[in-house]
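Structure below; questions to follow.
With one protein chain removed, the remaining protein chains of the complex are shown where they sit.
Naming follows writing order (A, B and C), and every chain is counted from residue 1.
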Amino acid sequence: MDFDDTPEEAAWRAEVRSFLEANRDRLGERGDRRSFDDVVARERQALLYDAGYVGVTWPVEAGGRGGTPMQQAIVDQEMDRAGVPGLINLIGIGMCGPTVIYHGSDDQKERYLKRLLRAEDVWCQLFSEPASGSDLAALRTKAVRDTDGNWRVSGQKVWTTLAHLSDYGILLTRTDPDVAKHRGLTMFVVDMKAPGVTVRPLKQMSGTAEFNEVFFDDVVIPDSERLGDVGDGWRVALTTLMSERLTLGGGGTEIGVSVGQVARHVAGRVAGLPEGRQALVRQELGRAYVASLGIRYTGYRLLTALSQGNLPGPEASAGKLAGTKAARDLADLAVRLLGDDAVYAVDAEGSTGWQDLQAVLPGMAIAGGTNEVLRNIIGERVLGLPPEPRADKDVTFKDLVASGA
Amino acid sequence: MDFDDTPEEAAWRAEVRSFLEANRDRLGERGDRRSFDDVVARERQALLYDAGYVGVTWPVEAGGRGGTPMQQAIVDQEMDRAGVPGLINLIGIGMCGPTVIYHGSDDQKERYLKRLLRAEDVWCQLFSEPASGSDLAALRTKAVRDTDGNWRVSGQKVWTTLAHLSDYGILLTRTDPDVAKHRGLTMFVVDMKAPGVTVRPLKQMSGTAEFNEVFFDDVVIPDSERLGDVGDGWRVALTTLMSERLTLGGGGTEIGVSVGQVARHVAGRVAGLPEGRQALVRQELGRAYVASLGIRYTGYRLLTALSQGNLPGPEASAGKLAGTKAARDLADLAVRLLGDDAVYAVDAEGSTGWQDLQAVLPGMAIAGGTNEVLRNIIGERVLGLPPEPRADKDVTFKDLVASGA
Amino acid sequence: MYFDLDDEQRDLASAARDFLAGSASPAAARAALDSATADVPPGRLELAKSGFAAITVPERAGGGGGTVLDLAVVAEQAGRVLAGPSLVTYARAAVLLQDDEQRLGALADGSLAVAVVDDGPVLDAVGADTFLWLRGDEVVIGGGTVTAREPLDPTRGLADVAPADGETVAGGRERWDRARQVGRTILAAEGLGAAARALEIGVAYTKERHAFGRPIGSYQAVKHALVDVYVQVEQLRSLVWWAAWAVDNAPDELPLASAAAKGAAATALEQAAETLIQVHGGIGFTWEHDAHLYWRRAKVDRLLLGDDVDAFDEVATLALAAAEEAR
Partner (left out) sequence: MYFDLDDEQRDLASAARDFLAGSASPAAARAALDSATADVPPGRLELAKSGFAAITVPERAGGGGGTVLDLAVVAEQAGRVLAGPSLVTYARAAVLLQDDEQRLGALADGSLAVAVVDDGPVLDAVGADTFLWLRGDEVVIGGGTVTAREPLDPTRGLADVAPADGETVAGGRERWDRARQVGRTILAAEGLGAAARALEIGVAYTKERHAFGRPIGSYQAVKHALVDVYVQVEQLRSLVWWAAWAVDNAPDELPLASAAAKGAAATALEQAAETLIQVHGGIGFTWEHDAHLYWRRAKVDRLLLGDDVDAFDEVATLALAAAEEAR
């Protein structure tokens, strides 16, 4: 057991760090509002790509570096440490790109992958729909082949991160309603600037809009933009979702809130409270702190497994379950310590940080798989508990819809 | 709204109270170890019956008084107040008797009911089996009709309160394995002293044995002891279970532990703790106390509904859900306050009370319907949420067993 | 014993529900959040006109001459639709001004726009021109300077208030404390309504919404979460009724009962609102869905009139004092 870098890791870290330091001005500041939503973000990613720090684990022939997960983790850690804003095309790199790598044609790979890594094109993932959230395979967006071999797509997607900035998306559609719901799906690459695509921001309870709704009104997609076979979309989507797990699978990063930040906030306020209250605050902070430490070190175990060449399984979702709970409790503690300010949206110093956080966290237990779905997955795939009986597997999608489901 | 007795209720209360005071010596003391397990308990119940205080709500023709639920509640409250031990035949009165009243023959009613109320016979209820707890209808105890028209019963029951003292029991059996599991059941009255009946105490984790296992080895039951039609046992059992709800349905009584008792315990110990710990203790006591108050006053609402002639529905189970949680938390608080003694089974004064309580409470969330089953019932019957799909309803019991279920 | 509403109170609840459902709504709360200037319905004037605000003001002063329990019945309905201003304010003012028939009349006819000033942010301060506060052991009435701030829950009219000078009204600290306990009781009644409504919305949605071929309300994870809210709501209802009844019938029990109701309401509403969001999945945390409006109410209400931690501490302190006596 060893938390130190190997000599190779140390050399890599030094290289990354010195690059980030040398390019500090061009890379911008995390927390800068402009960091994520404009041309600056694309330029930043291109700069990092050209230096070899984007798509570290991607194969060389896909434009990547063919590096190790640990090298990628070190890049992430160093960017974090240097306060460099995250990559704009994270979803593209983590989910869309791998799907193209596994299922795309040579032509698609040629056209898309390198541009994606350089953020010349930003990508989004178009799976969820208003009527199919946890039950993804119940989606209704329809793709019909017309006489000239193109596909015409109509329907609505939702919860699409970055759709408003995206050039392309991977789009899961229903091409055959006469078979069971998992069997009639087909995946495409869609041009987000094509006629008939409308993106609308979806305002959340926190008042911000990290997600979008995307409407497809008879959008034409050439058959050459299909990913995988007709009717094979579910299998293609599983590639995407497994890649997502690799991207988001723990690594010990904190969800939504840094426990250290909360501790500093508490340290600045707790002394003013009566001793009894202080003890209650310490008790809550202590429990949440232990949870956060548990998540951090469990993340290191995952990273170790990755670096040993093991793909993280569904057990990686445990970090999300523990993390959303810890984050909720930390935010609650932080907001309560605002005292009189806690009933307002802005505190006395004009900051909205803790209140915003409080309002973002309920979504964290839902987005990216509700906690209920994650518990099912861990229960069945990790603990080996039996699944629930399913009534929707051997029915055609058409009949399922007709039955009200 | 009014917590006072009506003039009629006040008169009844006064009568009950003066009887209990006048007969204090003959009625014994709650907490006396001999209070529940011998002839004294039967004599006590007979004394109370002869005075008119047992089976208050039972119809006159069944040996009861034809009184109101509020009258019964007042008797319960006054017995509680006077520290009189509970009735030995509570299960007989609450569950077995009503089943005989609804489904028994005139001859059975004549032979059993009055003796039951006077505790000349003690009764038990023989439903649960090792392989059928929550899923009662999956029971396997077999009753087969022999050539002379009698039934021969073999199988095993479990969780049978008072079986070791009982004279009779109501016994749910499977008489037809070739129909769906709910349809092949038949109910009987069984003589607990009959050849082939063996009772074994079932020791619990607390070290005591409130329950028994009961083995039936080719026990002969005359057809005249059948309750209801052959194959109609499920419907008969529902009568029993609904009657149970009337007996146990809240009334605001505390489960396992009195919050006032805990408060006295805390009051005696809390002062020695540092102020921070005191605040933590007060927080826990406060929360559990509020839960207990909520349960108490919700019980009064149920009692009011009863007194207005409304039968309590499944919402009465809410009290058990809230009560087991509150009791667990109270016991935990009480044990922790024992300080060094908390790691032993006996405290420094030689008392085992809090530790025993701690060990009894896990069973409380299971006995009489697990909390999970109660949540299903409330969810479906009170909130109207849809049931889960059932795979076991249209299969014969035989096939169900063969399938491993 | 009869621990239930009577027919008159049930009629009152039904009338209040008609009025409030017609004049206030979560949608209006959202509009107030979107535009800081929007008034929260039904507003002081409409509420006064309806007669519901002044239920506990004696008839001789133009009020309803009803009990705090009557007001609690109405407050539950107000909580369901997140109405503003709070009946807590009227309930407290009616107690504090009980010897001042003229001002009681102004409270009842809507011409007195009052708020009661505790330490910290003041409920219904927005739009108020007259304030009641405690100075030493005296209750004082007068003007004050209101500093509005960006609200978390716009229906609560919270603002910072610096009271100006004022005149003493009768009663003193004892009445102040009683008014606060009555206020906590009505706050809990509003919390009861909001929690019960949040539960209803959640139940209705999970009956309709399907996943994997069946309604999501058939899954135990969803079902049991809603049941746990139901259990809490029903316990809370009992505590609210008890506390409201105690005001007029068992004043000795009021400190305990009102603290218990306050604490239970904070817990139940927070759990109800968080569950409401969770069972809705993605749609539940959108701006356009009502869930966050109940959630905002929960996050704010739990901190008003002393927070839940204070309330539970008070309950324990009272329980321990009683236990000491019994020892």
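Note that a residue touches a chain if its C-beta (ideal position, glycine included) is under 8 Å from a C-beta of that chain, and two chains touch if they have at least 3 such contacts.
None of these values were measured; they are calculated from a predicted model.
For the chain that is not shown, the touched chains among those present are A, B, C, taking the whole complex.
Of the options B:S18, B:S134 or B:S224, the residue whose C-beta touches the omitted chain is B:S134. Within chain C, the residues in touch with the undisplayed chain are 219-221, 224. Although one chain is not shown, part of chain A still touches it, namely residues 1-5, 9, 70, 259-260, 263-264, 266-268, 270, 279, 281-283, 285-287, 289-291, 293-298, 300-301, 303-305, 307-308, 315, 318, 321-322, 372, 375-376, 378-380, 382-389.
Residue positions on chain B in contact with the hidden chain: 128, 130, 132-135, 138, 158-159, 202-205, 207, 276-277, 280, 335-336, 339-340, 342-346, 355, 358-359, 362-363, 365-367, 370-372, 375, 388, 390-393, 395, 400, 404-405, in rising order.
Here is the rule we go by: only the chains that are shown with their structure count from here on.
Measuring from the averaged C-alpha position of chain A to that of chain B gives a distance of 52 Å. For the pair chain B and chain C, the distance between C-alpha centroids works out to 39 Å. For chain A, residues touching at least two other chains, in rising order: 276-277, 280, 388, 391. Each of the following residues of chain C touches two or more other chains: 214, 219, 222, 309, 313.
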